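Just one protein chain is left out here, and the rest sit where they should.
Read from first to last, the chains carry the letters A and B; within each, the first residue is number 1.
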Amino acid sequence: MDLFSVIFYVFAVITLGAAGIVVFSRNIVHSAFALLFAFFGVAGIYVLLMADFLAITQLMIYVGGILVLLIFGVMLTQRQIAVDIKTGTIQTIPALIIVSALAGTLVGMFWVTVWRTSGIPPVEPTASKIGELLLTTYLLPFEVASVVLLVALIGAAMIARREKKA
Amino acid sequence: MTESTLLTLSVAILLLPLLGFTILIFFSKRLPRQGDWLETGFLFVALAISFVILFTKLTSYHDHVVQATFGWVDFGNVPGFGPMRLDLGIMVDNVAAIMLVVVCIVSGLVHLFSIGYMHGDVRYGRYFAYLGIFTFSMVGIVITNNFFMMYVFWELVGLSSYLLIGHWFERKSASDAAKKAFIVNRVGDIGMFTGIMILFAAFHTFTFDTIFESIKSGNIPLGSEAWLTAAGILIFCGAIGKSAQFPLHVWLPDAMEGPTPVSALIHAATMVAAGVYLVTRTFAMMTADALMFIAYIGAITAFISATIAIAQNDIKKVLAYSTVSQLGYMVMGLGVGAYTAGFFHLTTHAMFKAGLFLGSGSVIHAMHHALHHANDHHTDPQDIRNMGGLKSKMPITFYTFLMYTLAISGVPLTSGFLSKDEILAGTLAYGSLTGHTIIPIVGFLVAGLTAFYMFRLVILTFFGGHKDPHRLEAVHESPKTMTIPLIVFAVLSFFAFYSFNPIGASSGWFYGAVERPESVVPAATAAAGIQEFEEALHHSHTPAMILSILIAASGILLAFVVYYWNKISADAVAGALKPVHQFLLNKWYFDELYQATAVRGTDALAAAYRWFDNNIIDGFVNGTARWTLGVTQGTKDAWEEGNIGAIFYMVVAGAVSLYAGWLTTMQLMPLDATLASMVINGLIGLGVAGLAFFLFYVGVGGFDNKIVDGLVNFVAYLAGFLGIVTRRIQTGKVQTYLAFVLLGVMVFFLWFR
Partner (left out) sequence: MSPAEFLQWLKTPGLNHFLILSALLFSLGIYAILSRRNAIMVLMGIELILNAANINFIAFSRYSTGTLDGQIVAIFVIILAAAEVAIALAIVLNIYQTFNTVNVDEINQLKD
């Protein structure tokens, strides 16, 4: 077993294990922190896939931004008593059945399908190429995405604003 | 010291005040004493460096211009213009090195003086920050080697003077004065900008040396000497604005609304000197006509403001007009070709005029405190009629003030005598060479007037008795931070710093260091050459000196006769010459004239534009809005009548007819269409579209009721049916829907596998 596969399995286990904790833990704070490790594991997978820029982006945006936001959400919306931090589940059994079926379907499909793969390109840094692509081929989506982010920011501020009692 | 070290040091002088500004503008509130020690300290370091530069320049590189240039922006070959690139650079020649010292001395001592004078001011820290940016801009003007940076720093000086004059902007007069200074300067700057652009268009560079080289090699703007003269005069327009020359001198007396140290810094020694400095920088490219223009402007300015100064009663106003007059002197000196004398007078005048202003600041400070002490808030602390007898109470201020007055009056053994004498000799030489004898006559007349009104000021302020002995009791000498600068300036008003020969400046180091540059303009249009001028100067030197001493002495004597011994009643004379006195008191009615012409004219133009905006542009916009409203109203009426079919039909009809119009246009349009044919084809297309729409509109009748309504009703029925069917699987829980979606996805997977 070479190093690549070792690392792959390590990160796969980290990712899936953490995701499992996220999903199955009854304590929402535990879930939030497990999510951190799940994101971290995914970043490791990105590195294995030679997406260095994306791995860094993953760490910065998901771990640094989105997760912090989520934890804020947790803190702001839980009642102050510790008991309530546990969150309930609904329809556990039907959900498990459906999800198992889905997982089976997906895995089976991935397994069966014969993918057309090209040769693995040599490893090289991607950041500059991504930058070039973003400013040439993908310039319009890039700009639109920036507008979307702006609109989202303004919208979030508008929605979350405490309305004045009339 | 190598050349690059010299340049680095000069850049350090440039950047130190800027550093002080940056720190103070942001952090002055957090620094002890609001950071005045920081800015003042920076200035004294800069002063020390400037001395080092001057010393090195005069010893190691006496006849050598140290400069460095680098390309800033290169636009390449611009179509319709040619190669365009902007070079920036700094240059230290003897003139610049001397000017650096002058600026740093005056600025540093003004900083020191301000610590006492501005004590307790509401915006103390900000005041020092502004002093810093002012010094920065001024140093920038001094060490630049091209018109581009010159213009940039020129405007920065304008900005910082605006900030400083308007420092007490709560007073309307102060904010008005700041605006006036800024706007009047702008008028001159437009001329300067145009002049620079003429040169840039002709030579594709801003650098002084390159431009002068090009002119020298016979390459002049548009091949015409008239354009060269025009460029020279236009650039001089900048100096007219900054150096407060006729007809743009009106801003400077008003600018006395700023704090008195600011008056000393800006309006005596540095900012107004910038204009003179500009003329010295561009002297080589001035044609004889341009120089004559400059000389006349200087003479007119000197005369007008000297006459006004006689009638003024505000101590700072007298000094302000005296400044304008002396600036006219310098400009006149440069104009007649007495290059060194003009610049020399700039240097000596900077010292004693800064001293005069600071001295007046000291007097005002003392008067202010005395009045405050007596709870008198109505008496004007700046009015010399309220002063008198201050000699015994403020000895240091008095003796230093007397020293400056002697200097400005041109009494022998002072620096002012040396420089003034040289200018007068220059005008005499010019008169004998060209026949413009009015210039030397004005020069001597103004010398007499200057001596007269300056001693009037001294006598009324310091001699005699005070109107109110109690108030005099409360007058005290100013603190050390204020008197030390006064003493320094007084010492610097002695002749020995400039030449060891008390009656001839030309043997001193200054004349050795600052030599008139060779004119580069074509010989036919050049003024009298250096040799020729020196020859004439040699003959006129002695008579000029004797005349100037006599005239100064008679001016001083007259002042004593009128104001000290009261042999002639000043009031009686004023009464006898009432129209003249009123005319002078009201400053030749320049402000009223400008109010009636320039300001009114601008207002009228603004009113016309406003009318155009309100009625024509707004009318168009509002008309469009009204039209849209009408159309929308029609649509809305149709909507409210429930005639959806009609609306739908109209939309489709509009789209189809527009498409038809578009197709027509595209068919008609040739590939190499000109703009005119595009417009015509577009109009044809629009016509086709309109026709198509009209046909649709005519044919609307039966189609609408049967087919369109039927279609709409069917769609409505189908939607209702589907709603009834799908309501059954709606549980109201999002997660259930998701489960259904997933089931659907899996079905698709298995279906298509």
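The rule is simple: a residue touches a chain if its C-beta (ideal position, glycine included) is under 8 Å from a C-beta of that chain, and two chains touch if they have at least 3 such contacts.
This structure is a prediction, so every number in the text was calculated from the model and none was measured.
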Omitted chain's touching partners, listed by label: A, B
Could you pull out which residues of chain A are in touch with the chain that's been left out? 1, 4-5, 8-9, 12, 15-16, 19-20, 22-23, 28, 31-32, 35, 38-39, 42, 45-46, 49-51, 53-54, 57-58, 61-62, 65-66, 69-70, 72-74, 76-77, 87-92, 95-96, 98-100, 102-103, 106-107, 110-111, 115-121, 126, 129-130, 133-134, 138, 141, 145, 148-149, 151-153, 155-160, 162
Name every residue on chain B in touch with the hidden partner chain. 732-735, 738-739, 742
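In the analysis below, only the chains that are shown with their structure count from here on.
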Chain A-touching residues of chain B, taken from the complex the two chains share: 735-736, 739, 742-743, 745-746, 749-750, 753
Chain A to chain B touching residues, read off their complex: 90-91, 94-95, 98, 101-102, 105-106, 109, 112
